[in-house]
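Taking it in order: structure first as structure tokens, then the write-up.
Heads up, one of the protein chains got dropped from this complex, but the rest are sitting where they should.
After this line comes chain A, so read on.
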Amino acid sequence: MNTSVSTAARLLGAGLRALLVLTLITGVLYPLAVTGVAQALFPGKADGSQVEAGGRVVGSSLIGQAYNLPLKKGQETPEADLKWFQGRPANGLGTNSVNTRYELILSGATNRSAGNEELFGWVKAAKAAVVRDNSVPDHPVDPDEVPADAVTSSASGLDPDISPRYARLQAHRVADRNGLTAAQVNRLVDAHTEGRTLGFIGEPRVNVLELNIALRELAAKH
């Protein structure tokens, strides 16, 4: 009995020593080396692809953000600022429940199933809102024109992109609100549409932050 206990202890000791040495290699040296290379070669990307406009940082080209009006008194959910292109819904996005002295964004999806009634309600409401918000007097939006990405929440809640179809659908409204012509805004959308990588990887997309930055510049010139 005693020998088997001491054998077990000896083995566990060897296991711990192995773990500590391997922690030094894979948990200290490896991440530090990669950080060193990353910061030397791609400092901008390693720090989150931050975008500057008008002399200040306005976010990351990779992280989607909300383009809302400031909260009014008594309001709980802010209203969309329709002057700007809107991103996808993010019903799965959360705020932190531990370490609450920070205000962290909790990435995530809704995890509602295809047959879930709450999800059905969200999609229905989002579709109605997209149709309502984007219909301008001489350009009513047909519900069938609304693409799927406009009414569904992304996986991360931080999707920086929308489909080119959703961007074009918003063009008339955006033009209206910024005193521009639809043609001008459509040209902007085309210039910011990124096709599939090498022609077949991923899906065509428009980065909403970059599009809105360009829009603000264009509107300021007029």
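Criterion: a residue touches a chain if its C-beta (ideal position, glycine included) is under 8 Å from a C-beta of that chain, and two chains touch if they have at least 3 such contacts; residues count from 1.
Here is the rule we go by: contacts and distances are computed from a predicted model.
Chain not shown in the complex: UniProt lists it as "Potassium-transporting ATPase potassium-binding subunit", one of "Phosphate transport system permease protein", "Lysine 5,6-aminomutase subunit alpha", "Potassium-transporting ATPase potassium-binding subunit" or "Phosphoribosylformylglycinamidine synthase subunit PurS". When the whole complex is considered, the residue among A:D47, A:D190 or A:E217 that touches the unshown chain is A:D47. The omitted chain makes contact with just one of the residues A:R88, A:H172 or A:H192: A:R88. One chain is missing from the display, and on chain A it is touched by residues 8, 11-23, 25-28, 30-31, 33-35, 37-39, 41-42, 45-50, 53, 56-60, 62-68, 81, 84, 88, 92, 94, 96-99, 101-116, 119-120, 122-124, 127, 144, 146-149, 151-163, 196-197, 199-203, 205, 209, 212-213.
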